[in-house]
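Notes follow once the structure below has been shown.
A single protein chain has been omitted from the complex, and every remaining protein chain is retained in its original position.
Labels run A, B and C following the written order; every chain starts at residue 1.
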Amino acid sequence: MTTIIAICGSPRRANTYAALQEAIKGAEEVPGTKVEMIELGRLRIEPCIGCRRHTTVEAGPENPCPARKDDFDGKLAAKLAAADGFIVATPVYCGTVSTQLKCFMDRTAALARHGAPGLRGCLRDKVGAGIAVAGNRNGGQEPTLQAIHYWMFCHGMIVVATSTGQWPGCYIGAALTTYPIGGKKDAVLADTLGMEAARATGRRVAEVASWVAGRVKSA
Amino acid sequence: MTTIIAICGSPRRANTYAALQEAIKGAEEVPGTKVEMIELGRLRIEPCIGCRRHTTVEAGPENPCPARKDDFDGKLAAKLAAADGFIVATPVYCGTVSTQLKCFMDRTAALARHGAPGLRGCLRDKVGAGIAVAGNRNGGQEPTLQAIHYWMFCHGMIVVATSTGQWPGCYIGAALTTYPIGGKKDAVLADTLGMEAARATGRRVAEVASWVAGRVKSA
Amino acid sequence: MTTIIAICGSPRRANTYAALQEAIKGAEEVPGTKVEMIELGRLRIEPCIGCRRHTTVEAGPENPCPARKDDFDGKLAAKLAAADGFIVATPVYCGTVSTQLKCFMDRTAALARHGAPGLRGCLRDKVGAGIAVAGNRNGGQEPTLQAIHYWMFCHGMIVVATSTGQWPGCYIGAALTTYPIGGKKDAVLADTLGMEAARATGRRVAEVASWVAGRVKSA
Partner (left out) sequence: MTTIIAICGSPRRANTYAALQEAIKGAEEVPGTKVEMIELGRLRIEPCIGCRRHTTVEAGPENPCPARKDDFDGKLAAKLAAADGFIVATPVYCGTVSTQLKCFMDRTAALARHGAPGLRGCLRDKVGAGIAVAGNRNGGQEPTLQAIHYWMFCHGMIVVATSTGQWPGCYIGAALTTYPIGGKKDAVLADTLGMEAARATGRRVAEVASWVAGRVKSA
C-alpha cells in the first residue's frame, strides 16, 4: 500500500480543491494507492517565529513545536512522516504559494535536518509534486511550482512532475487557471488542459512513490 | 524629498533587521531621501482568505479589506501609496519569503489592479529591491529575491538590484547568510560581502526612485 | 529621443518575431521613441568560452572579445551601449531562453563590471523587459522571463514588466503561447492576450526609459 498525502493550500474549498480532487483520482488509478487530503483552510496553524525551540529537548514526536499549541501537532507530524508521497496544491497569490501553505511549510522546519528530536529528516525520500491554480493564464503557476519543489528539496524529497501526455500544458507540475472566467468557485473545471495535468500529476506521484517506497523499505 | 519604505519581513528583530538597517544607511547616502521602516513582526496582519471583498463598495481607502480588522488598515495603505520606493527584506524560510512577509504581500491585493476603490494600482511606478538572509550559504536567497520581484511586478513596480560594486555577491539583490555562525541574532554582521550588498541595494533604490519620482510627478 | 533596442532571440523569423513587432508598436506609442531590432538569427555569434581575454588590454571598445572574430564586434557593442532600453524576446526552449539568446547574453560579459576596458558597465541604468513565446500554455514563459531579468540585473539594468491592463496574462513580462495551434509561423497572432501583453511591455520599456534616460543624462 502506498500512502499519498494531498495538501490543499487554499483558505477556501474552491478551485484549488477541485484541481486536487482530480489529482487524487489520478493517484487512485495506480493500484495499491491510498490518498488522504489535508485541507489547510480547515486547520489552525500559526506562523513559525524562527525561535528554534523545535531543536531542543522540549520538542519531540508528540510536540514538534514547543512554541505553539495548534493543529501542527504530533498527530499531524506522524501522519506526514508515515506517508510515501505528497501532492501539494495551492492557489497562486502574488506569484507564489498562499500564506496558508507557506505557514504550513515553515512549521515543517520541525521535521527537517535540524528538526525536533525523533522527527529529524522524517520526510526524506518521499515523492512529491505540485499543483498551482492562478487567476491569470501565466499568472505565477511556474514560480509557484518551483517554490513547492524547493520546500520538497529542503526535506530531501524526490520531485516529479506531469511526465506523461503530449500537451501537458506545463512540464514542471500541474498549472491551472481560472482565466477568463474569473473568481467563480468552480471556474477551473473549464480548464480541461489544466485538469488533465492535475490528474497526470497525481498519477505520477503515486507511480513513482510505489517504486521508491518499496525500495526504501527493503533497504 | 524621496520617501522609501523599508519592510522587515522577519518575525524577530535579528539578522534581517540588521541587514535592513544597513540598506537604510545606503539609501540615506542619496541626498533628499527619507526612510521609514515597517516591522511586520510588530504588526498583527491576518492572512488573506481570497474572498475578494476588497473589490466591492464596502472597501475603500479607509478600509482596504472589509474582511479584516487588523493593522493592514487605511493608515498603512496610505503610507504605502505615498512612498516612492520599497526595500523589502526577509529571512529565507524553506527557500522563499517568510510567512509574515507572504501574509503582508497577499493583503496588498487590495492595492493591486483589482484592488479596493480608491487604492487600485496605487503602488505602480514605485521603485523596489529585495534583501534575503539565509542560514545556508546558497540557501534560497536567489529564489526569495525573485519572489519579492514577482510581487513588485504584480503592482507595476520598477525593479532594481545591487547594481554597483565589483563583487556584489549577488546580482539580483542583496543576498546575506548567517553561515557558518548559525542562529545568533547578529551573525549576519560577519558577512561583510552581504552587508555591503545590502547597503548598495538601499542606495540603488533611493537613487532610481529619485529619478523616477520626479518624472512621474511631472507627467 | 529615447532609443530602444529590440532583441529577437529566435533562430527563425516566426512567432517570437511577430510578438516583438507588436512590442515595437507599443514602444512607438510613446512620443520620442526610436526602436531598432537586432535579429540574432541573422547574426553569427560564437559561444563565449570563459577565457576572460575580454578583461585584458587586448580588448577595448573596438574589440570587445579578442578570442572571437564575429558579429559581436565593436559596432554592435557601441549600439548596445548607446541605447536607453531593451526589449528582449525569445522562444522558450526547454524552459528557458534559446541557445541563440544565451549565446548573445554570455558574450555581453565584455560589457559587464569586469568587461573590456572602455566598455565596463556600459549597460548600467538601461531599462529592460522580456517577452517569452512557448509552445505550451504554461510552457516555461515565466522562468524564461526571470532568466532575461537575471541577465539585465547582471548589467545593473532597471527592470519593468507589463504594468498596465486588467488581465495582462502575466505580471512579469509578456508571456505568449502558440498553443493549441502549434508550430505554425504565425500561430501566436491568435493569442490576443499575449499580443496585448507584448504591446504593453514595449510601451512600458519606452515609458520608463524616457523617464530614466533624461535623469541619468542630467546627473
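Going forward, a residue touches a chain if its C-beta (ideal position, glycine included) is under 8 Å from a C-beta of that chain, and two chains touch if they have at least 3 such contacts.
Keep in mind it's a predicted model, so treat the numbers as computed, not measured.
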{"item": "Selected from C:T2, C:T33, C:T108 or C:S210 as touching the chain missing from the view", "value": "C:T108"}
{"item": "Touching residues on chain A - with respect to the absent chain", "value": "113-114, 124, 146, 149-150, 153-154, 156, 158-166, 171-173, 208, 210-212, 214-216"}
{"item": "Contact set of chain C toward the excluded chain (per top definition)", "value": "10-12, 14, 41, 47-52, 91, 93-100, 102-103, 105-106, 108-109, 140, 143, 146-147, 150-151, 153-154, 183"}
{"item": "Where the unshown chain meets chain B, residue by residue", "value": "95, 136-143, 146, 167-172, 175, 179-180, 193"}
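Note that only the chains that are shown with their structure count from here on.
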{"item": "Contacts with 2+ other chains: residues of chain A", "value": "95, 140, 143, 146"}
